[in-house]
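These notes concern the structure reproduced below.
Heads up, one of the protein chains got dropped from this complex, but the rest are sitting where they should.
Letters A and B mark the chains as written, and numbering starts fresh at 1 in each.
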Amino acid sequence: MSSPSTRQRPPSSHNLVELVRRHHAERAPTALAVLKEAVERRGEVTDDDRRVAAERSGLPEAAVYGISTFYDDLLQPRGRRHIRVCTGTACFAACGGSHVQELTQALGLELGERTQDKSISLAETVCLGLCHSSPAVRDGDVIDAGSGVVRRVLAGASRPAVEPDWQSVLPDPVLVRPGDWSGLGRALRAMQPQELLEEVKAANLRGRGGAGFPAGSKWEFARAAVGDQKFIVANGDEGDPGSYIDKYLMERNPALLLEGMALAGYAVGASHGFVLCRSEYPLSKPALDAAIERARGDGLLGDHILGSAFSFDVTVIEGAGSYVVGEETALLACLQGLRGTVSARPPFPAQRGVHAMPTVVNNVETLCNVGFIASQGAQAYRELSPGATPGSKLVCFNERFLRPGVYETRFGTTMRELCEELGGGLRDGRAIKALQIGGPLGGILPAALLDTPFDFDELDAVGCMVGHGGIVAFDDQTDMREVARHLLHFGAHESCGKCFPCRIGLKRAHEMFVSETPVDRARLETLLETLELGSLCAHGSGMPAPIRSLLTHFSQELGLA
Amino acid sequence: MIRVIVDGQAVEVEGGATVLEAVRLAGGSIPTLCFDDRQAPFGACRVCMVGVAGAPGPMPACTTPCRDGMEVDTCEPTARRVAGTVVELVLSELPEPPGAHTELAAVARAFGVTDSRWPGATHAPDHDERHPYLSLHHELCISCGRCVRACDEVQGAFALTATGRGFHANVTAGLDAGFLDSSCVSCGACADTCPTDAITEISLLSLVAPDSG
Partner (left out) sequence: MIDRFDSTVTTTCGYCGVGCRLDAHTSGGKIISISPAPDGPANQGHTCLKGRFAHQFSRSRDRLTAPLIREGGRLRPASWEEAIDRVVTGFSRIKTESGPDAIAGLASSRATNEDCYVMQRFMRAAIGTNNIDNCSRVCHSPTSFAMRRAFGLSGATGSFADIDRADAALLIGANATEGHPVAGARIKQAAMRGMQLVTIDPRRIELADYAVLHLSPRPGTNAAVLLGLAHVVLRDGYVDHDFVARRTDGFSEVEELVALYPPEVVEEISGVPAGDVETAARIYAQATEASILWGLGVTEHKYGSEVVRLICNLALMTGKVGRPGSALLPLRGQNNVQGSSDMGALPDTYTQYRSVEDEDVAREFEGRWGVRLSRTKGLTIPQMFDAAVDGRLKAMYIFGEDVAQTDPNTAHVVRALESLEFLVCQDIFETETTRYADVILPASAFLEKTGTFTNAERRIQLVRPAIAPPGDARTDFDIITSLSRQMGHDMGLATPEEAMGEIAALTPHFAGVTYERIGRRGLQWPVAADGTDSPMLYGERFELASERGQFGALPYKEPGDAADAEFPLILVTGRRLQHYNAGTMTRRTANLQLLASDWLEIHPDDAARLWVTDGQLISVRSRVGRIEIEAKVTDRIEPGHVFTAFHFPEVRTNLLIGSSADINTSCPEYKVVAVDVRPIAERPAFTPVLPEPALAPPN
């Protein structure tokens, strides 16, 4: 008999996704897309824009309001000239944030403000992916970086920063070679979807986005899941400050990503893919869209690829400024134009993803490995990094290094080798005080531990992680209390606000470091434990890692009580 | 059916049941803030943390599915400590203590939490009392999402939404112009589920319970 406990309860809140699905089927744009158009056109989002977005997207007005208050891009008012200053960790490591101060003072604007006449606006952004040339400032559509950037911006003479080329230590590069679609060709000719799936599993391809989850397992779940449709989503929301690896992949080698997505689609039975890239990388979407056009023209995307029965196409969607959207459930929410908040799992995306259909979410770099596995086989892939995690890995270095840039390397190389042989050590004769590896949720490695090998388990053992592969060096002049403050500011600002520990805890942790009074270590430890063990996603549970590293290795600098 | 052991007592639950359901079936109770029987589990408040044998850390009871042979400890010290700290943090964001009759106050009492070790920024008072029956006091909102989900999953009026992010997360009706100017159908499901009186009935605003001892 009926009772509240037998009320038909969905496994998760699904009505907004259902509305999105229904309206998508009728080619309605997402609410987020309409709001983004509005802000591009008008410089801000008004209630009229929200009503139009509700009308066009089919979402309720309230939901649209909620979306419009979530994303940085929709919240920051824009003047005719919109200046976005990067406050990422590499920019912080480069100059301690002095570029921000210089700009606010010279413009007479605080971050997030616009002049009364709407001529100029100033906003914060994290991060522009020019960590090799910090500090970076985006002036309208031009991203300038490096010394003198503030002067150039103020003089109205911004110029596009130059990106260093990427390199590989491998004789036959996997990731920095241009994608040639040979893996897809081979798979469609010679492999059943299940065989491809087995090959990826045998290759033990681990996710490159942070968690290191085996890609083959995700695919297997999605392949087994029941759904009218299935989707492949490439997570191009490389929000980790200090990382610009996926940016390089999407902008320089988009075909490799598209091939990987098509292969994933073939293996799991998906006919459509989405790439979610960042609005902070304005060049990514155009590069991907152009590559998609080319691939369609070459019969590599679209219906009956290479004359086979397999059809697959890709849509590129740009985010709107939110770090947590890199988390897979938040990513799916953003992709569907909803608030980019995290959802509890289960249900996993492999069961309920885009439009509540089974969905594989893989990081961009992860997918870029699939073409090699398909063309060369699992064995060849495993041999790329002997005795370590299979495959190769892209790493990148921040501006403090002598030779910053993106490098393809083997797993198992020590951090010292990476920093010295690839990065060339620090510039200006500075010494490494510490490294933050893999983004803001990664621990901080003191110089004394530089001989730690670059690999999942080894870094984990010293409280660090591979993460995205971004390597940010803090030089010997860095104030580590400032590092804590910088990281916690970022953590609190980017918390999606869904789970209580992260929503309130990161704010309180930041307040502890901002306060003039010494930080009570016991209270801080309690807070960190609650964040680590209580948070819903890796943002809240990961933010304590660098703080713990600082407590372990630099406690004397933190102003503890 | 799956067999789960809750605090030493074995119970049989259906596949797909959550740990929270198993605990309740075993006659136990776990404090919750964002959970409502009428809604899908949300997993936001993290107050329902329990110990699960073999798990790397405390698990939220409301969103964790039961596995056969799972052993659940509702009094596991780490889980209780984490959950208690969360309650402390929640109290710290309110400019005034929650009314004694509210669910939040009851949960705080269950954890013996009366104050917070982390005083800090609180939410600024902001009231919508234009509706004849419903009031929304934004500063009392703890972003549990229950009102938004009640409006979505129970009534289907979609008049409420979560707003902002991080510490500034809150809820609002329609385009933030209040209940009267939204698609609200005045069913009151939001007021019914709100654990803090952030949304309540106008008629109850002045009705205060005697304080707990």
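Here, contacts are C-beta pairs under 8 Å (C-beta built on N, C-alpha and C of every residue); 3 or more make two chains touch, one makes a residue touch a chain.
Note that the structure is predicted; figures quoted are calculated from it, not measured.
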Which residue of B:3, B:38, B:117 or B:168 touches the chain not shown here: B:38
Sites on chain A contacted by the missing partner chain, in the whole complex: 1-4, 6-8, 10, 14-15, 18-19
Touching residues (missing chain, whole complex) on chain B: 37-38, 100-101, 105-106, 132-133, 153-156, 185-189, 192, 201, 203-204, 207-210, 212
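The rule is short, and it goes like this: only the chains that are shown with their structure count from here on.
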Touching residues on chain A, where the partner in the complex is chain B: 4-5, 7, 9-16, 47, 50-51, 60-63, 65-66, 69-70, 322, 339, 341, 343-346, 492-501, 503-508, 511-512, 523, 526-527, 529-530, 532-536
Residues on chain B engaged by chain A in the complex (per definition of touch): 21, 33, 37-47, 49, 57-58, 60, 63, 65, 78, 81-83, 85-86, 89-90, 92-93, 117-118, 120-121, 142-143, 145, 149, 151-153, 156, 158-169, 172-176, 182-183
